[in-house]
Each structure stands twice: as structure tokens, then as C-alpha cells.
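Removed: one protein chain of the complex. Kept in place: all other protein chains.
Right, chain A next:
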Amino acid sequence: MFLLFVFNIKYELRLVPEGSTETQTGSSCAAAHAQSRSRQLPVEFEVVVAEMTVKLGVTMKRLLYRNCFKLTHCRYSTSVHQDSVLSAFRTICGEDGVSLGQAVREQHGKDESVHRCRPPDVVVFPRSVEEVSALAKLCHSHHLPIIPFGTGTGLEGGVSAVKGGVCFSLRNMEQVVDLHQEDFDVTVEPGVTRKGLNSYLRDTGLWFPVDPGADASLCGMAATSASGTNAVRYGTMRENVLNLEVVLADGSILHTAGRGRRPRKTAAGYNLTNLFVGSEGTLGVITKTTLRLYGLPEAVVSAVCSFSSVQDAVDSTVQILQAGVPIARIEFLDDVMMEACNRFSGLSYPVSPTLFLEFHGSQQGLEEQVHTAEEITQSNRGSDFQWAQDTQSRERLWKARHDAWYAAQALRPGCKAYSTDVCVPVSRLPQIIVETKEDLIENRLTGPIAGHVGDGNFHCLLVVDPNDTEELQRLHLFTDRLARRALALDGTCTGEHGVGLGKRALLCEEVGPVAMRLMQGLKKTLDPGNLMNPGKVLQLETE
């Protein structure tokens, strides 16, 4: 049986002064609510917290859902109840550690996706795992949803508080806890971002290579199983998280590989670490992650090469990988994207499918790598193979790739950009890209393509007018078709961005009913009250 959630009112949360509440029964609540909507006034009333009333509350909620177009807001709580929860939060996090301010809540209710802002009821700022655990225990006993928040740079609406609740903003936990240079591992708290960590490590000769576009929280990256442009050589978060400290829905503190443990490999028990990597906050709050580090490359060479067809570009990629070249980055930009980049950055690349390559290694090793790659591109009718080693020239060569996101948006000023994220086996890439481009043209959508072709992952950077509902509809249908196309080619609907709000149905199609049942079962075991980031990854049972 689900218990009540704390909803927030359209206006600010107000604490009802003592003695001014009215006791109402469940049925007249709906009437009062209807009245309130018409008068646009907030209504607060006391509810005796007993089983029966609670059940009534749930029925009430369902009625409301069915009868309202928008998620209406109605607060079911006693003023004392509200007071006691808030003051308990303040006792744990300090006076400054709890915010009800509208701006703060809105800031914590959205990320960098196109999903609209769904603010939580309150934002708390814990400073330690003990505080997170105490807060979680409190939320657990009051049945309040918990939404973990790192940097808010996700792309799938993962921090939207669809059921209201308490946002745990973890930015004050920002220590690099434990660096072991000889062992190539480090443990960080959620407030540490990937660029922050690499800056911290700059004197050690080590770095953490996973580099999604944003300067994201590393624990957030673990939660979404993030990946970057050099996954082809260094892997994604799945391969690089050794251990996690997680606070579960009931407040227990879990160390997925055992407290403080950081062997490079292990065969001990179920792989709990990778259960939580990619769980997007639905199984627990990640408060520490132990990461595998790598040595900084001695030298770097970047190269660019144009092709007359997507097939040729992808064939080159496959052959480069098969030749054993430990290529660090191999990025693909289609002709539409190249045109956009030329216009945006004033460049003069040939407007055709282009590969951007980056090689890491020692001076001698690099010469061999570049030579092999060049030969392969030439055998696939590649032209204009240019390469450079010094930083300035490398940046100049790769400028198009770096500015891709902005160049795409500049194609239609005033529009919003949405990125798709499918991933297929590399050999299927030419087919899916060709079909996708045809689909884009047929449906009059602007969608330059940029991809991590070494992983078979590509992004359509769709630029749409947010006020054009017809275009948005076409976009929605297109992305569904694209995801299904990828699934039909043995791929996945999301290579890097996660499931979040928008891909829950696709997840069911992708993994199938047996896996879905298992996922639902795991969720029920770890979070029977569905308090952990409800509405993400797995569909709510009420839907």
C-alpha cells in the first residue's frame, strides 16, 4: 500500500499557524480542492494520520489524477507534521542546509534535457554520508520521495521530482577522499566533478578519462553509467567504478564491494557495484565512488579525414580497430554537421562525412599508429588526411567537433536542441545512419549527426522550435522510430544518456519482459516504498 506523498502547492509552501486549521474529511477534501482551484487559493487542512484516512488519501489521489489535466497540488499533512519534518531536516543539515525557496527548488527540479521543470518540495544539503543516512531514514519513515542531485547536467530528466518530495543536493560533499597513486585509484564524493578531479590530479601524471560533454559530478556519472568520447579506449563508467558507497532507501549505508576495498579485480559475490552504476538514483543515493585512474598519455596526435560516404568512414573505423590501433577517440560528423560547423566557426572543411581521430601513446608508438590509420583511410577513399601534434594545431583540427553542439543550435537560432543517443554494433552503423538521414529528410527535421563511431554510438542533434507543437510531435515520432530501428539492429535505445523519464517504454522493449520483471523485483527489494527517484527508469505501477 502506498502512503501519502508531500505535494507542493503552486505557490510557496506555507506553514499553517497553530490553531488555524480546519479538520476535513476525505470526501470534502475534493470539494475544498475544487473550490481552491477556482479561487486560486491554497488550501491546507489537517488529516488525522491513521490507516483509514491514509487509504482515503490514496483514493483521493487517484481521483485527482484522473480528473485533472495537470498534476494538481494539494497538501495532505498536518502543520505540525510539516513543521516536525522540516525542523528534523534542519537539525540534521543545519539551518542553512534546508531550502524551501522557489528559485532553489526550481533549480533542483530540472537538468539539461527538454523535460520541463518539476521542482521538489524541499531541497536539503547534507554534508556527510551520516547526514544523508539520517535524512533518508527520516524520508523513509514519512514516506517522502528522495531525489539525489549532483550537478543537474543530465539529459533525460533524471532529477524531475514527478512526485514532489525531497531533493538531496549533494554539492557540499566535495572531498577527494582517498588517492592512491601507485594503485591508480581514487575515491571521491558527489560534489567532485570530472574536471575538478583531473585538476586535483594534475601533478600526479594520472587522469580520469571518461568525459561526457558536461563537467558532471563523478557520482552522478556513476549513477547514469556515463560515457565520453574516449570510451573506445578507456571504457565507460561501468568499466571504471571499483566500489561505491550508497545510502539505501531505508538509510542503511552500503559499500558495494566492501568498505574501503579497491582491488583492480574481484570475483567475490554478486556484482553489486555494477547494479548501482546506471541505476539513475532509483536504488540508492551514491555518496562515494572509487574510480580507476589511468596515466596521462605521453603524447597526443589528432587527425581529420573526409570520406565520400558514411560507409567508407565506418569501414575505416572498423578496420582501424581490427588493425589493433589503440585509438583513443574516433568521432564521426555527417555532412549536415560539417556544413553547420563551417558556418558557425568560419571553417572550410569539405562538406561530407568526416572522421576526427585522436591517438595517445609514446612518441614512437604514435608514428606507427598514425601511419597505419592513414593507410586504412586511404584504402577507403578517404581524402584530406591531416594530422597535428602540437596543442594549437590539434585544437584547430578538432574545432569542428568541439563546437558541434553550438554549431547545430546555430542552424536555427531560437530553437531548442535535443540529442538522441542510440548505439548499435559498429557493423550496423552505416545502415542505421543512412536510414536515419532519409527519415530526417522525409520528415523535414533538422538533425545533424555526431557520433562516437568507435562504439557504434551516434547522436542526432535535433533542433526544433519549442513552440511548434506539430514539429515537436514529428520529433517525438522520429525519436521513437530511431530507437526502434536501433533495437531492431541488436542495439540499445540509449548508449550514454540513460533512461530517465523519456525512455521507460523503450527499455521494456529493449530488455524484454523477463528482464523487466527482474528489474522490478530488484527495485521492490531495495526500495519497497518506491521512494527513490520515483518515475525514472521503471514505469510507475499507476501508469
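Rule of thumb we're sticking to: a contact is a pair of C-beta atoms (placed from the backbone, for glycine too) under 8 Å apart; a residue touches a chain by one contact, two chains touch by 3 or more; residues count from 1.
The rule is simple: contacts and distances are computed from a predicted model.
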| item | value |
| --- | --- |
| Hidden chain of the complex, named as in its UniProt record, picked from "Cytosolic iron-sulfur assembly component 2B", "Methionine--tRNA ligase, cytoplasmic", "Electron transfer flavoprotein subunit beta" or "Mediator of RNA polymerase II transcription subunit 18" | "Electron transfer flavoprotein subunit beta" |
| Candidates A:95, A:203, A:442 or A:470 - the one touching the absent chain | A:203 |
| Among A:260, A:295, A:326 or A:466, the residue in touch with the chain that has been omitted | A:295 |
| Chain not shown, touching residues in chain A | 196, 199-200, 202-207, 295-298, 362, 391 |
